[in-house]
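This part shows subunit A:
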Amino acid sequence: MTDTQPLLQVKNLTHHFKTNPPLVDLLLRRAPRFIKVLNGIDLHLERGETLGVVGESGCGKSTLARCLVGLYPPQGGEILFDNQNVSHKTRAEQRDYNRRVQMMFQDPYSSLNPRMTVGQVLHEALSVHKMRPEAEIPDRIDELLDLVSLPRDAAGKLPHEFSGGQRQRVAIARALSVEPEILIADELVSALDVSVQAQVVNLLLDLQDRLGLTILFVAHDLRLVRHVSHRVAVIYLGSIVEIGASDSVFSSPVHPYSRALLNAAPSIDPDHKTSIPPLSGELPSPMNIPPGCAFHGRCPHATEICRQEKPLLKKFEGHGEIACHHAATLA
Partner candidate 1 sequence: VERGGTLTFARYDDSTLIDPIYADRNPDIWMVSNLYDTLLRTEADGKTVVPGLASSYSLSSDGLELKMTLREGIRFSDGSDIEAQDVIFSLERARNPDLGPWAGLLGSIESVTANDRDITITLKNPDPTIILMLATFNTAIVSKDAFDTASGTTDQEKAQALSISAPVGSGPFVLKDHQRGASMNFVANRHYWRQGEDGQPLPYLDAIDFLVIPDDATRILKLQAGEVDAAEFIPFARVAELKADSNINMELFPSTRIIYSPINTREKTADGEDNILASKEARQALNYATNKEALIQLILHGAGKPMTSGLMASTTQLATGTEPLYKYDLEKAKALAAKAGIKPGTEISLTTLAGSADDAIIFTALQQMWSQIGIKLSVEQVDGATRGAKNRSGEFDIHTYGWVNDVNDPAQVAGWLGYYPTRKAVGTDWNNAEFNSLYEASNKETNLEKRAEQYAKMQTLYAEEAPLIFMYETPFAVALGNAVKGYVQTPLGSNEFSSTWIEQ
Partner candidate 2 sequence: MTDASLARKKRFSFFKRLQGLQPGFIAGLTILGFSLILATFPAFFAPYDPNVFDFTALQSPPTALHLFGTDNLGRDTLSRVIWAYSVNMQMAFLATIFSLITGVLVGAVVGYYRGVADIIFGRCVDAIITFPFLVLVIAVVAVLGPGLINMYIAITLVGWVYYARLMRAEIMAQMANDYASAGKVMGYSDSRIIFRHLLPNAITPVIVYWMTDMALAILLGSSLGYLGLGAQPPEAEWGVLIAEGRNFITTAWWLSLMPGIAIVITGFGFSLVGDGIADLLRPRG
């Protein structure tokens, strides 16, 4: 890891979805209800690193990813790219930002226009951003296909003629066509079979090494996150509860939630039974986030302070940053 300025910095990012209030509510002047998806996310991405993001379903991982590429207009907090605030941008600036910060989506089926051939998809990307003069575009398309290990005749095919893994490669090729610096990969491989997953992950790691990409890797599969990430962030109900070097978070998680989460992943060793009892209770609704530490309802270590005060991320020696009142004792 480098010790220069981080490439991307996220400060206290919040994002709340407003629910559609019924008319009666409007008339009775009831306060609108919000789904509080992101509640103050702080993180940074160093050039060339992979940051893994894990958390339960619905904790806001995808929302974070979408906020980062500007799919959701910023609500609270800041996103700094190369020390520049990326919010309040003009369309041209937004376009340039997107060229440099690209995203790939979970669903290989839906992230490609079913009516455009791979060639057309890449051609469009290259010509809209004027990445190459018109005449050089066909060559560049071939190059890109080579880069993601797709046969060249793939250019003439429609997405439905590919397998899931190949489709994800097409999506990767599309993202790479504009030569971005950051790739946001939201559940890039979740929809794929294990063996295909491995192919795509290999490709991603290889590209990162070759092109010096910075990657935000969101995934369900903890083993995979551990495998690809330099650092890992654990999110619970829209807040980061623990973030740190992949090794340390996985081998010795501190936050009770990280512990439960990481330990719940079943090992493929039949004799390696987990010792930590599963979490009890359900994930609270993001419309109604408990006060204090959002995790206190399910936490075996919760005390009075957890119910009162929201813990902040704090650096712990030998670990990463942890947002827990009892981190010192648990660490």
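The candidates came about this way: all candidates are chains of the complex that A comes from, given by their letters.
Quick notes on this one:
The rule we apply is simple: a contact is a pair of C-beta atoms (placed from the backbone, for glycine too) under 8 Å apart; a residue touches a chain by one contact, two chains touch by 3 or more; residues count from 1.
Predicted, not measured: the structure shown is a model, and the values here were computed from it.
Picking from 1 or 2, the partner of subunit A by touch in this complex is candidate 2. On subunit A, the positions that touch candidate 2 within their shared complex are 66, 69-71, 91, 94-96, 98-99, 102-103, 105-107, 109-117, 119-120, 123-125, 128-129, 138, 141, 152, 155-156, 158-161, 171, 174, 178.
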